[in-house]
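Every protein chain but one is kept in place in this view of the complex.
Letters A, B and C mark the chains in the order given here, with residues in each chain numbered from 1 onward.
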Amino acid sequence: MRHRFALGALIVGVPLALALLGPLFAGDPGPRAPSFTLGGGHWLGTDFVGRDVWWQVLLGGRSVVLIALAATVLAYLVALPVGLAGALTHRTWLEELLMRPLDVLLAVPSLLMILLVASVFTPGAVGLALLVALVNIPDAARIVHAAAAEAASRPAVEALRMQGETWWRTAVGYVGRSVARTLAADAGVRLTGVLYLVATAAFLGVGVEPDAADWAVMVDRNRTGLFVQPWAVVVPALLIVALTMGGNLLVDAVLEKRKRT
Amino acid sequence: MNDVPMNDAPVNDAPVNDPRFPGLRRRGFLAVAGGAAGLGALALTGCAGSSTAGTSGKADGKPKRGGRLRAAFAGGGASETLDPHLSNLFADVARAKALFDKLADYGPDLSAQPRLASKWEPNAGLDRWKVTLREATFHNGKPVTAQDVLYSYRRITDPKKAYRAKASLEPIDLRASRAVDQRTVEFVLKRPTAEFPNLLAAFGAYIVPEGAQDFDEKPVGSGPFRFVSFAPGKSAVCKRNEDYWDGAPYLDELEFVVANEESARINALLGGQVEYAHELNPTTARAHEDQGQVQIVRLRNSAMQSFAMKTDRKPFDDKRVREAFFLIADRKELVDGALSGAGEIGNDLFGKGYEYYADSLPQREQDIDRAKALLKQAGAADLKVTLDTSPVAAGFTEAAAIFRDQAAKAGVTVRIKTGSKDSYWKDILDSGTLCSYRSGAMPIEAHISQRLLTGSTTNATKWQHKDFDDLYQQAQSTKDKQQRAAVYERMQRRLYAEGGFLVWGFADWILATARNVRGVEAKAPANSLDWARFDKVWLA
Amino acid sequence: MSGLRSWVARRLLFGVVQTVAVVLLVFALTEALPGDAAVALAGDQPDPERIAAIREAMELDRPAHERLADWAAGLPHGDFGTSLASGRPVSTYITDGFGPTLLLAALTVALLVPVGVGLGVLAARHEGKLVDRLVSSVTLGVYAVPEFAFGVLLITVFALRLGWLPPTAVGYGTDLLAHPAALVLPVLVLLSRPVCSLARLVRAGMIDALASPYAAQARRYGVPGARVRYGHALPNAIAPAAQQLARTIDWLLCGVIVVEALYVIPGLGTVLMNAVAERDVPVVQGLAVVFGVTTVVLNLGADLVARRFAPRAEVAA
Partner (left out) sequence: MNAVAEIKDLRVEAGGRLIVDGVNLRVLPGRITALVGASGSGKTTTGLALLGEYPAGARVTGDVRVPDGLVGYVPQHPGAVLNPARRIGALLRDIARTQVRRLPRGERRAAARQRILHALSLAQLPDAEAMLRRYPHQLSGGQQQRVVLAQALLLGARVVVADEPTTGQDALTKRRIVDQLAAVARQGIAVVLLSHDLDVVRALADEVLVMRDGRVVESGRAERLWLAPRHPWTAELLAAESTTGPVEPTGEGSVVLETLPLTARHGRTTVLRAPGLTLRAGGCLAVVGRSGSGKTTLARCLAGLHRDHDGEILLDGAPLPRSLRERTRRQLAAVQYVFQDARAAFDEHRPVLHQVARTAVRLRSVPEADALTEALATVTGLGLTEELVRRRPAQLSGGELQRAALARVLLARPRVLICDEITSGLDTVTRRGILDTLAGLLRDRHDLSLVLITHDLDTAALATRIAVLDAGDLVEEGPARQILTAPQHPFTVSLMETTARLTARNRTLT
């Protein structure tokens, strides 16, 4: 189990380091060469518009990782309060009001939602993060609500109320803390799900500039030259897969350890 | 309808840049081009297939009858129809061309070639044309008569409908036109139109039997192939029409299959599921050119690539700024980067290689210093401009990015704004100052009438000059070809000097065929007669 | 068990609400798309008259809510309205597209359950050993690969490099069943992700069930190992897996869109993508109803399965 943690950390470490530190070393773009050429001073060749692929790889990680992180955090920023409030309130109509509409959203296929919303306004990175977060909120809220409802039904909450404890310490102090562990597990899986959605959305040309330095966009736009210059597709694709797979491995290892102690 | 005499040559915009064309329109969506991408492809680039002799198109060896050819096109999905007058996309045109005929069609240089019409001669005033029909019969054996022609043209110009060729046939006064005899039609025009034959070759002006309304069940036409079956969005099958007037086709059967993804088309060709894959990406072509599995066919000068400047508003109302932009563009770098080298550089004029093209004008080169000087004169030293673009057409976004870097060298900062794919053309018609623009193959006269006259329907550069309109009218009423050419030359000289179109390149149209396919014409820009023409094709 | 009937009735009612919500949401979004069917049809020839003529022919000048009301009025008696682009009834679009998509989805689900559950049980039985680690890491790896990459990879290796399978289903649109080989790769791509999530869920469920007191009691009383695994532990592992799988139904619908485009299978995904591009609102709405209803029905089915296997667990609405 120890080695799984190390393996996961390593696999996710490489793309993460590239994504966050890359832009510092990118420097200015070299002269533009004909598209899809190999060699000629370009370590990984040139991409579909003749830019140096290695320079793109260095720049391309940041948007994917940041959008994914932002989307996950945004999803929880909304889901946590809604889920907690839904579970803690004794007014059933309030709980129904909070939770039912979210269940309705579960029925909308997420990719269709992204395509439709994205073509209404062509969102930039921020728009894409908002969009992917929106798609994740219903499910995240449902999980928070389930975990919080269980914690809220415990006698400890009633004991706190008997003590006249403030709403804040009961809801966040006790219920929030006990929900934290389930959320950590869900956050891990959700992050990989969000990464998949961000990559697919970027691949479909949604939410990112068509020629943006973004790994998923690189995979899409450079596929035309795969026979001539495979690195422009293979390297970013491998980095995205490593990011999701490493993330998963890490989450599994952490979960395993938490369950053991 | 504006009353300005709009001597409108056939409105024929090549469907190639029609955003509804799924292959192009969904440039962003899964445009899985470049053959089967994927990690395993590394090994592929290694293997050098045996490359067979030459490119297709040359009819080497004697044509053999027989066989069935499957052609993969990008289609319109379930709303496709066989009604020739409704054809909008490449797949529609290819199917219509197989089942029906037009009176005339465009040759390699976009000049009108006689088809169902054997000959045509105008009267002195160029406003009455007598067209004689060739001996031809429909699939049901009925001969093609003048009545059929008039019925077809009247159906197309039905005010209630929105058929594609309606605007092109506008100059004809169909009530006054009449059938002189069984095979002669006298067309009465509203105004002198020297380029009337271009009208007969207009996109979508097919001849259908009189009274024909429904074309999806059992369409009857006069084309080289007869109807067998049709499943919208999936496939259309037709078989050889033995008594076709232009000689019976070699193929026994022809099937059009729909594959909206470019990678699916090339994969199907590589996997032997189809013998003809239409519209491929330049990089795919380069990747498979010498692999020996398929034959790549490049149709030169098929599509004009340019930037359109609004000449009626700042900063492009000053012609010095326009000339400066002409000089900023490095056309070679744009063609190499955006079209991956598949095309030729442009000279800020439409219609390279077409009839009446002013190839005498010197080819412009990039001259940053002169551009800076011009900008300073015009008081626009550190100019900021927004360039509208969209993934609606191949090469747009790439070219925009490259032009932005080139403009930076001349001190001009260009901000790129990416618009929605589906309403791009309508948006850039009136708003913005600078945008990416492209156009399919059409006669130069049609380009001018459609985009550069005061009354033009799609005047993206807002080029509205009275004297320019008069020159166009003069050309339309000049009977003699040389004098007409001279007038066109003067118009193009004016555009070359101060026009709104910065034409940087002409893209090739690329398709691929299986190794055993012969007779596919290479010198046929998309939209012309020999493009997607299967009655001269045979299987070795 | 009247409890079950009332629960199903409540769920169906909620399903109707969900579908109506999906339709309204999709309608609002499609209406908000820039340009409309007329602009899309006019294409790069956006001359104002032509657009006006098309718009009138398509009755697009009527206010949005009126068009929605008309469309909704037709719905109860099965009239999905007519397509703006071709004038054909939307129901033909749906029936044409339904065949291939249903075939793909049915094949996927039919293979998904045995393979997913089988892998999960296998991994749980040999927990910690090589098989378990192998299955876990492979499922993890494949789960991380988006469909577009996996599909393209399969085409390259199996269709073009080895030539075992046809790279696409081009030309077979009308009768897919006649060319089963063309279905192998698309179904493989569709299977790749849900098999992984199902296997991981079943594995976790099985491990908990095998360590439970009732499993220990069964072993203590001499019930053979296989019987304990499949008779006692598996039913308890199935319940959470079935419920979570129902939540990934919408993922299956997205997967279908990508696979249909890659392998040229003219199913509902392709019809939807074309309709969105052509701003063919009635078709998009018809499909929204189909997607909504399918999601609701599949969710209900999965919850019924979950309820059967974990009767006590309070099943979320």
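We take it that contacts are C-beta pairs under 8 Å (C-beta built on N, C-alpha and C of every residue); 3 or more make two chains touch, one makes a residue touch a chain.
These numbers were taken from a predicted model, which means no experiment stands behind them.
Put simply, the missing chain touches A, C once the whole complex is considered.
From the options C:Gly74, C:Pro89, C:Gly141 or C:Pro235, the residue with contact to the unseen chain in the full assembly is C:Pro235.
Considering the whole complex, the residue from C:Ser6, C:Thr95 or C:Gln217 that touches the absent chain is C:Gln217.
Against the chain not shown here, chain C presents residues 212-218, 220-224, 227, 231-232, 235-236, 239, 309-312.
Against the chain not displayed here, chain A makes contact via residues 90, 154-156, 158-165, 173-174, 177.
Going forward, only the chains that are shown with their structure count from here on.
Seen from the Cα centre of chain C, the chain whose own Cα centre is farthest off is B.
For the pair chain A and chain B, the distance between mean C-alpha positions equals 44 Å.
Distance between chain centres (mean CA atoms), chain B to chain C: 40 Å. Between the Cα centres of chain A and chain C there is a gap of 22 Å. Multi-chain contact residues of chain B (touching two or more other chains): 29-30, 32, 35-39, 41, 44, 263, 420-422. Looking at chain A, residues 119, 203, 223, 237 sit in touch with two or more other chains. Chain C contributes residues 33-35, 39-51, 53-54, 57, 83, 85-86, 88, 92-93, 96-97, 148-149, 152-157, 159-161, 163, 166-168, 170-171, 173-174, 258, 261-264, 266, 270-271, 273-275, 277-280, 283 to its touches with chain B in the complex.
Residue ranges on chain C touching chain A, taken from their complex, read 14, 17-19, 21-22, 25-26, 29-30, 32-34, 136-137, 140-141, 143-149, 152, 247, 250-251, 253-254, 257-258, 272, 276, 288, 291-292, 295-296, 299, 316-317.
The touching residues of chain A, counted against chain C in their complex, run 100, 103-113, 115-117, 119-120, 139, 142, 146, 192, 196, 199-200, 203, 219, 223, 237, 240-241, 244-245, 248-249, 252.
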